[in-house]
Every structure is written in C-alpha cells, then in structure tokens.
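Note that one protein chain is taken out, while the other chains of the complex remain in position.
Letters A and B mark the chains in the order given here, with residues in each chain numbered from 1 onward.
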Amino acid sequence: MNPVNYLYLAALLFTIGATGVLIRRNAIVVFMCVELMLNACNLAFVTFSRMHGNLDGQVIAFFTMVVAAAEVVVGLAIIVSLFRSRHSASVDDASLMKL
Amino acid sequence: MSAQLAAAATLSAGTSTGEAFQFWVLGTVAVAGALCTVFMRRAVHSALCLAGTMIVLAVFYLANGAYFLGVVQIIVYTGAIMMLFLFVVMLVGVTAADSLKETIKGQRWLALVCGLGFGVLLVAGIGNASLKEFTGLGQANANGNVQGLAALIFTKYVFAFEITGALLITAAVGAMVLTHRERTERAKTQRELSEERVRDGRQLPPLPAPGVYARHNAVDVAGLLPDGTPAELSVMQTLRQRGQIRDVSAESINDLKALEQRSEDRLERSNSGSGKGSNSGEASK
Partner (left out) sequence: MDNLIALLVAAPLLGAAVLLCGGRRLDAVGHWIGTALAASSFVIGVVLFADMLGKNAEHRTLTQFLYSWIPVGGFQADVAFQLDQLSMTFVLLITGVGSLIHVYSIGYMEHDERRRRFFGYLNLFLAAMLLLVLADNYLLLYVGWEGVGLASYLLIGFWQHKPSAATAAKKAFLVNRVGDMGLSIAIMLMFTTFGTFTFGPVFEAAGGASEGKLTAIALMLLLAACGKSAQVPLQSWLGDAMEGPTPVSALIHAATMVTAGVYLIVRSADIFNAAPDAQLVVTVVGAVTLLFGAIVGCAKDDIKKALAGSTMSQIGYMILAAGLGPIGYVFAIMHLVTHGFFKAGLFLGAGSVMHGMNDEVDMRKYGGLRTYMPITFVTFGLGYLAIIGFPGLSGFFSKDKIIEAAFAKGGTEGWILGGVALLGAAITAFYMTRVMLMTFFGEKRWQPDENGHEPHPHESPKVMTIPMIVLAFGSVFAGGFFSIGDRFLNWLEPVTGHSHGNPPVSALTVTLSTMVVLVIGVAAAYAQYGRRPVPVVAPRGSLLTRAARRDLLQDDFNHVVLVRGGEHLTRSLVYVDHTLVDGVVNGTAASMGGLSGRLRKLQNGYARSYAVSMFGGAAILIAATLLMRAV
C-alpha cells in the first residue's frame, strides 16, 4: 500500500469536517467539525513527515494541537457565555447584525 | 501492539501488508466516525463519534512513526479536549436534539456542492502530485522519536514554542474572563429575600417539591396539583428553560384506564365464550 492513501483519507476527513461546519447549526457540533478538520491536517502533516524523512511535519502537528487546545478553550467559553445570555447554542441565532 | 510498534520503527518507503489491512479497516472507522459527527442529531453522540475518529487517528500517527504525537493525541485530544466538549454539552443540555432541518435557503445545497467540489479538487491535487518516493522515518527516529522532536522544538522551533506557550496562557485567561461574571451588588440575605417575597405578594410559602402526587420523585417530574395538572414551579428553572420537564399527569389516568380494560377483559372472558369471540373480532377490525 502506498502511504499516500493517508493523504486521501486526510482530504476526505477535512472535506467532511468543512461540510459539517456549513451544515450544522449547533455551535458545539460546529466546533467539533472544526476539530475534525484540524485533525485531518495533522494526519497530513504526519504523513508528510514520513514522506520526507524528517520530523518537522510532526513538530508542526504538535503546534497545531497546542493551538487547537487554546482555540477550544476560548471557543467553548464563548459558547457558554452565549448560551447563558441567549439560552441557545445555535449559530444562526447570533445573526443580530443582519439587516 | 509492541510488535506493531517495532515494525513501525523500521518504517521505510514501503508499507507492510499489516499496515495496509490496518489502514483500510481503521480508515473506514474514521470516515464513519466523521460522518456520524456531522449527522448525529444529539451533540453528545457527535462528540463520542469524534472521540472514536480521534483514537483511530492516534493509531495512524503511531503507524506513521509519530509515537509522541500518537500518545499526545490520545491524552490531550481524546482525554482533555473531547471531555471539555462533553462538559459543555452537559451544560447546554444532553438530551436536547437539534433539528437537522435547514433554515437558510439553499445553504445545504451550496454546502454539499462546495464540499464535493473541494474534496474532488483536493484528491485531484494529491493525485496530481508526484508522491512516489517515501523516505521513511528510520533515520530521523534513530535516536528516538521524542528526543528527535525535542531537539527540533528546543532549537529550530524554540520561538514558535515559546509563543505557543504564551498563546495557551492567554487562552486560559481569556476563557476565564469570558465565563466569569462579576457580582455588582451585595448578595441578599435570607431575611431580605423573604421580605421581598412578602412585598411582591407572590409565592409566599417555599416552592413545591417535584414529584408530589406523581408516581416519580425525580427532579424533572413536575408535582401534580389537586386537579391533576403539573405544577411548573416544582421543577428547577434550568430544566424548565431547557424544556426537559417530564409530564406524568396523564400517566396515572392512562394506567387506570388500562387497569379497567384489563379487568373488563377478564370479566368478559369468564362470563361467556361467545362474547369473547365477538370482542376479538371487533379488535381485529
């Protein structure tokens, strides 16, 4: 088997995640889909690392994980305060700036 | 597992049949988990499916020679981040099921078309690239994967590492700021609260307890008033807002009806066989 299949899998997961972001209204699920996209990227990075025979790809994936953790912390905090004030976790409800 | 790790340690350009088998089985699981994440109606199910996908990815990291990342993926992602998600899901309401009906006109079609196009383009891009040669990590991991990574992180990527650390601290502070609510006035004493209740003239005695006159005494079951209707006040505010009150007012009446029906059936059966026959005929109609 050619390891390039990992890349195809990463592309597939990324696309599924992106579509999920567009389709789902629940902010928490949207967030999960974003995490899915990040993980797909990480898989690609790891595969690239193997492809080129050095560890830089793994380092980038590591940083991605850290940034994702930070993002999740802030994002979930936002969702919580949003839910507190509006009693809803729907991203569509936060459309106050439309005409 | 250890055999697998050993095999992976000597990874080279090619892949073993074992890894291919593992890829196809676990890859299917990963895609299924991703799809379930998107399409499950309850957020908690989505979170569990995503956790499964992440574990599969951790295995793939290991297979690709990224041992440290594989472990971190399981500990940090699946262990910490996904649990954080679950906490928030619990806070917002576990049982709340989202409607999957689209409200923005054309959004779903656009999303599908874009997603499909994007996926096709990505795949085309990968297929187009000449990715024939795989160096393998045997050389890089010679002194151990963790040591290799550490050597890179603390030399080449040390600034990025420090900045990422600052980002984490900032994120932690930010989360606290976002969720913290400052108390702007002194908390009322019990005396003040009771005086206020008397002044307003509503609900002087303590709120009714849940489950009174009902067959359940769970917190989400409203107590019944003498006329049999549920007393909303007896359920806590959070559950009321989420709409998670279980209405059992009709249950006892239904039970009574079922009981009467059963006794009637029994009486009729003992009375006459013909009556029973006609009855069953009506029932079949």
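In the analysis below, a residue touches a chain if its C-beta (ideal position, glycine included) is under 8 Å from a C-beta of that chain, and two chains touch if they have at least 3 such contacts.
Remember, it's a predicted structure, so these values are computed and weren't measured experimentally.
Considering B:25, B:75, B:90 or B:121, the position touching the chain not shown turns out to be B:121 (whole complex). Contact between chain B and the unshown chain involves residues 104, 107, 110-111, 114-115, 117-118, 121-122, 124-125, 128. In the full complex, chain A touches the hidden chain at residues 18, 21-22, 25, 91-92, 94-99.
By our rule, only the chains that are shown with their structure count from here on.
Look at where the CA atoms of chain A average out and do the same for chain B: the two points lie 16 Å apart. Chain A makes touch with chain B in their complex at residues 1-9, 11-20, 22-26, 28-29, 31-33, 35-36, 39, 42-43, 46-47, 49-56, 58-59, 61-63, 65-74, 76-81, 83, 87, 89, 92.
Against chain A, in their complex, chain B makes its touches with residues 11, 15, 17, 19-20, 23, 27, 30-31, 34-35, 37-38, 43, 46-47, 50, 53-54, 57, 60-61, 64-66, 68-69, 72-73, 76-77, 80-81, 84-85, 88-89, 91-92, 98, 102-104, 107-108, 110-112, 114-116, 118-119, 122-123, 126, 131, 133-141, 145, 148-149, 152-153, 156-157, 160-161, 164, 167-168, 170-172, 174-176, 178-179, 241.
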